[in-house]
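Note that one protein chain of the assembly has been removed; the remaining protein chains are unaltered in position.
Chain lettering (A and B) follows the sequence in which the chains are written, and residue indices restart at 1 in each chain.
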Amino acid sequence: MMGLLKRDLALAIRAGGGFGLSLAFFLIFTALVPFGIGPETGRLSEIAAGLLWLGALLACLLSLDRIFQLDWEDGSLDLLATSPLPLEALAAIKALAHWLTTGLPLVVAAPILGLILNLPGPAFVPLVLSLLAGTPALSAIGTFGAALTVGIKRGGLLLSLLVLPLYVPTLLFGAMAATRGAQGLDPTPTLALTLGITLGCVALLPFAAAGALRINLR
Amino acid sequence: MALSVTDIACARGPAQVLAGVTFSVAAGEALILRGPNGAGKTTLLRTLAGLTPPLSGTIEHADGAIAYAAHADGLKTQLSVAENLTFWAGVFGAPSITAALDAFDLHDLASRRAGELSAGQKRRLSLARLLVTGRPIWCLDEPTVSLDAGNTARFAAAVEAHLATGGSAIIATHIDLGLPTARTLDITPFISRRLRQDDPFADALT
Partner (left out) sequence: MASIWEYANPRKFMGTSAALLPWVTAIAALCLLGGLVWGFFFTPNDFRQGSTVKIIYIHVPSAIMAVNAWFMMLVCSLIWFIRRHHVSALAAKAAAPVGMVFTLIALFTGAVWGQPMWGTWWEWDPRLTSFLILFLFYLGYIALWEAIENPDQAADLTAVLCLVGSVFAILSRYALVFWNQGLHQGTTVSTVGVGVEENEGVSSVFLYPMLTCLTGFVFLFITLVLYRTRTEIRARRLKALIAQEQMA
């Protein structure tokens, strides 16, 4: 199992692995916001926490179709499915690898991008904590979506359509925690709810993803 | 019997392609599957590998006995030859990849990226993966595609060695591999082109 994680991380980092693309998208998204909203720092700082959450979510979405698609195309998914590794473990590791290569860098980048959006001082810690608590759920849900659409040619758009409504609760609670922090309110209850969603997703969705993979490989 | 197949029917999507397939393969035995293009060799092998459930009939073998090698090589082009093999060795719990590198003469290529290999070299790497699975029953789909004569012989030798240790192999191929002990099974008589027997809507509109 560690071998698969190591392989996926190595593949992500090497040429053509797409590591950093999501991060670059996040940067560009954040940089474009003032062009759409206007440069007044007061207004930007009010919506910065929510925007950063939205940007992280969209950046996460971009890289989802790579989770299983590449292994499907080159035939390794068939081989993995006939290996001793249970598909549930495969799905869980894929989600973990996705989080380590996409979610975690976004969490690290968010406070830096918060500076250019004038994120209020007290919001930094809640923002990072809420992203840390929420992005694993985004990876787990995304892995499930990727497993559903793995057999579909050019399924990227469909994948977004399926996954975005599933992202709603995570986004609501995560962004709320960050925004409450920005307003000087206690973010703990919403943080706990975000974490709750993540724990539920991480515990249960690999089973659903494995089921979808099994159906798709038939 | 290492593997015994009794009266199975295989489907590809909504269509049944093979029916009444019965055969068995003993330890130390190789079975060559033959049949025209599109007869259903790949479907049969996928069914044996457990990827596609059979429509009917039974397949008996020990748990986790089957190593499947598909048409596609299943290689990661950004990883080196050794890294590709080490990964699969890790998945299957094999201690070392040296024997696999030996069998397909891959030592010189070990540090090359798989993406830089020729089609035949990729095939050799993908076949070397079978040795690190440590599994007794090989199900191989056109294993010799893009191999030259020398490497085809190397592959045959690897199969022979595998059989000698009590393994078995089921190989779909069109060429003569030069395996003296191999039996041949022509699947043409099993071809059964029609809608799946279990089509629930067969009499819906009558």
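Note that in this section a residue touches a chain if its C-beta (ideal position, glycine included) is under 8 Å from a C-beta of that chain, and two chains touch if they have at least 3 such contacts.
Keep in mind it's a predicted model, so treat the numbers as computed, not measured.
A.B. asks: From the listed residues A:L62, A:I152 or A:L185, report the one that touches the chain absent from this view.
C.D. replies: Here the residue in touch with the unshown chain is A:I152.
A.B. asks: Since one chain has been left out of the picture, which residues of subunit B touch it in the full complex?
C.D. replies: Residues 13-15, 193-195, 199-206 of subunit B touch the chain absent from view.
A.B. asks: Kindly note down the residues of subunit A that lie in touch with the hidden chain.
C.D. replies: Residues 144, 148-149, 151-152, 155, 158, 161-162, 164-166, 168-169, 172-173, 176, 193, 197, 205, 208, 211-212, 215-216, 218 of subunit A touch the chain that is not shown.
Basically, only the chains that are shown with their structure count from here on.
A.B. asks: Please compute the C-alpha centroid of subunit A, do the same for subunit B, then give the distance between them in whole Å.
C.D. replies: Chain centroid spacing, subunit A to subunit B, equals 37 Å.
A.B. asks: Where on subunit A does subunit B make contact in their complex?
C.D. replies: Spelled out, the residues of subunit A in touch with subunit B are 2-4, 6-7, 10-11, 14-17, 74-76, 78-85, 217-218.
A.B. asks: Spell out the part of subunit B that touches subunit A in their complex, as residue ranges.
C.D. replies: So the residues of subunit B touching subunit A come out as 46, 49-53, 64, 66-79, 83, 86-88, 90-93, 129, 133.
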